[in-house]
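FYI, not all chains are in this one, though none of them got moved.
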Amino acid sequence: MQALLNEILEEVRPLIGQGKVADYIPALADVPANQLAIAVYSNDGELYCAGDADTAFSVQSISKVFSLVQAIQHSGEDIWQRLGHEPSGQPFNSLVQLELERGRPRNPFINAGALVICDINQSRFAAPVLSMRDFVRRLAGNPEVLVDSRVADSEYQHRARNAAAAYLMQSFGNFHNDVEAVLRSYFSYCALRMSCADLARAFCFLANDGFCKHSGAQILTARQSKQVNAIMATSGLYDEAGNFAYRVGLPGKSGVGGGIVAVVPGRFSVCVWSPELNAAGNSLAGIKALELLSERIGWSVF
Amino acid sequence: MQALLNEILEEVRPLIGQGKVADYIPALADVPANQLAIAVYSNDGELYCAGDADTAFSVQSISKVFSLVQAIQHSGEDIWQRLGHEPSGQPFNSLVQLELERGRPRNPFINAGALVICDINQSRFAAPVLSMRDFVRRLAGNPEVLVDSRVADSEYQHRARNAAAAYLMQSFGNFHNDVEAVLRSYFSYCALRMSCADLARAFCFLANDGFCKHSGAQILTARQSKQVNAIMATSGLYDEAGNFAYRVGLPGKSGVGGGIVAVVPGRFSVCVWSPELNAAGNSLAGIKALELLSERIGWSVF
């Protein structure tokens, strides 16, 4: 596995320079584009790393999985009264469908859906951001995972599109807390800084029927764990979910920080990172690396 | 397995009466609603049946998989110049997205996408319907599979919505043959009559890396086979693809005749049938049967 990971990184490294680092906020635009990493955490507890796998980066939308898992933990199936688990077929931040469907987001991985999940968590936790940070620290087995407040503040300054989505949902009665407060929490989750190694460990329970081996905790039931994977498979990569299933064939979740997490159920979790994005907003080299991994080990879920 | 299938049918039988048989054409509305069947064909060549598994029914949209496989066989990746493989997030027959995306259908399992695939096949085969029928006979190992011309004619009489989609694509230059001729072929494919046993056998190659054990033919490469499964997983059940992934966790394809085919990669293909549909147009008892099967054998792809 170690040799395979090294080989894959060398094979995708030439893609660096062909994508574009997210630049909608300065704090993300600053990230050096030539960083590249992969980490695999197997169900028997081995961690394999290659490249800059210990360098922390901004997880961004990968945090939407953490929020969803927290919400499932405390509210279970009830959350589906507030949003769906169908692919949206629309850009991640579009309001068109949200208005036509009267403020009910299609799934928890488009921005509107993640905001509803944050609103649900906001109602539940006295200190939602601390609560999330501590949850992620336990999942990652790393007590030093931090929220980058510079990134969170900068995203809040550029909140207009997400604010529009939240107010639109509020206008349909599908938002219960103060919009500005939930936006603050939402951007704090997005601003979590974690390495590929952290994320591979943090997602291991989804490859292992909900059980997190390194911490010994059952995070979700086996059934819930499969359900989260199902939602990642149909909706985890924005507009490119179908293409990711077609090329890689694994449940996954990407972030504009350039990270992508994927799950091989029954075997391992994996995280790749390369800051440059393709036109759909997913890590260009990251998708290629996962495609090669899936090919070489002869494994997609399909 | 045999006992399990019997048990599942008994468990879902009470759902009969809670759905609605498709009635947009008389030939479908006539089907007795109390029929129920399941068939499993394993990768080691065993066929397990329960209920009315030898009764032929109208496969309808399940035929979209056959058309797609034929198109991949002769044109490979080239077909993606004409359509995508992303979930649509829209009803199966909507023209809204098709117009906004300038006549390029999202995937081969919405009607517009299947029409483009038929148009591709129409350009390739001198006798497209015979060609398809013979292909399906070989896949099913049943030389008596027929097209029900009464159903095909009746659907042609009610072609307005599909004609609109085809003409709209033609207006964008994404339709190459005579619209009426392709519609005739399309409705003939939909009007194939097959039993659950036929369909379980016909789909076995998708559970077996493209290899059809009973005929000894490699229908698709292993990679292509996974790709077809990926498209079924993200787009196979109309508006309910996400929910099917969430509840059942298997690649599948449904038809308004009440059939649903699903694939457990590496293990078996399965077909269920019950004519009554839910609000999304998928077999009500069929989805429940597959959900139970997935639960009992502890298997979803996730």
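A and B are the chain letters, set down in written order, and residue numbers restart from 1 in every chain.
Throughout what follows, a residue touches a chain if its C-beta (ideal position, glycine included) is under 8 Å from a C-beta of that chain, and two chains touch if they have at least 3 such contacts.
Not measured: the values here are computed from a predicted model.
Novice: Total subunits of the complete complex, with 2 given?
Specialist: Number of sequence copies in the full complex, not just those placed: 4.
Just so it is clear, only the chains that are shown with their structure count from here on.
Novice: Chain A to chain B: how many Å between their CA centres?
Specialist: 32
Novice: Using the touch definition up top, name the residues of chain A that touch chain B in the complex.
Specialist: These residues of chain A touch chain B: 84-90, 97, 106-107, 223, 225-227, 229-231, 233-235, 239-243, 245-246, 249, 251, 263, 265, 295, 300-302.
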